[in-house]
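Below: the structure, in structure tokens.
Removed from the display is one protein chain of the complex; every other protein chain stays in position.
In order of appearance the chains are A and B, and numbering begins at 1 in each one.
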Amino acid sequence: MATKLVIAIVQDKDASRLSDVFIDNDVRATKLSTTGGFLQSGNTTFMIGIEEERVQEVLELIKKASHTREEYMTPSVNMDVNMEGTTSYPIKVQVGGATVLVLPVDQFERF
Amino acid sequence: MATKLVIAIVQDKDASRLSDVFIDNDVRATKLSTTGGFLQSGNTTFMIGIEEERVQEVLELIKKASHTREEYMTPSVNMDVNMEGTTSYPIKVQVGGATVLVLPVDQFERF
Partner (left out) sequence: MATKLVIAIVQDKDASRLSDVFIDNDVRATKLSTTGGFLQSGNTTFMIGIEEERVQEVLELIKKASHTREEYMTPSVNMDVNMEGTTSYPIKVQVGGATVLVLPVDQFERF
């Protein structure tokens, strides 16, 4: 049974949902404190040592919980500037996104 | 001389002893701040770049310093609840444990 190391970098906003998903699916993940880089905003890195047979399942879980998607956000408007009753329109923003690396493992031990 | 990357995840309570063991044995380890995951309680991740010939030695050091073992713990008893002189019996708890991955390395440089 070969083991692989899955390293997943996701946005902070998706990290706790992904943690829950891993627990529900009996995937043991270690969370690293990380900053900047791969993704625009704050991010979290997960390390998962997993049997080769389960790698695709883990990738599907990560994709489902943290893929790039669009959300509508209503920007805050400074009402002091304009007395003519400016309406603040919701704008589309891109959120989420995951970068995932699957690495070969020579040896895996539990002591 | 091939290099390997050893990633070891141990309980926080074993981390400082393991750091000492690495220093005493001239093993250079980098400590990552990690949370949750592989092991039940708080954990610490070490990364060690090491010559292939020393991998088994490093695994032995990790095993010795942080393997799973049982300890007796005396639970604290709330004496207010019971005036009949409750005796608090020590209970067995499992502590320690390490998850270790050995990864192949293509290139190793010091600048």
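For this structure, a couple of remarks:
Keep in mind that, in the parts below, contacts are C-beta pairs under 8 Å (C-beta built on N, C-alpha and C of every residue); 3 or more make two chains touch, one makes a residue touch a chain.
Keep in mind that what you see is a predicted model, and the values were worked out from it rather than measured.
Seen from subunit B, the chain kept out of the figure touches residues 3, 5, 19, 28-33, 46-47, 49, 103-111.
In the full complex, the hidden chain is touched by subunit A at residues 4, 7, 9, 32-38, 43, 45, 55, 59, 62-63, 66-68, 97-104.
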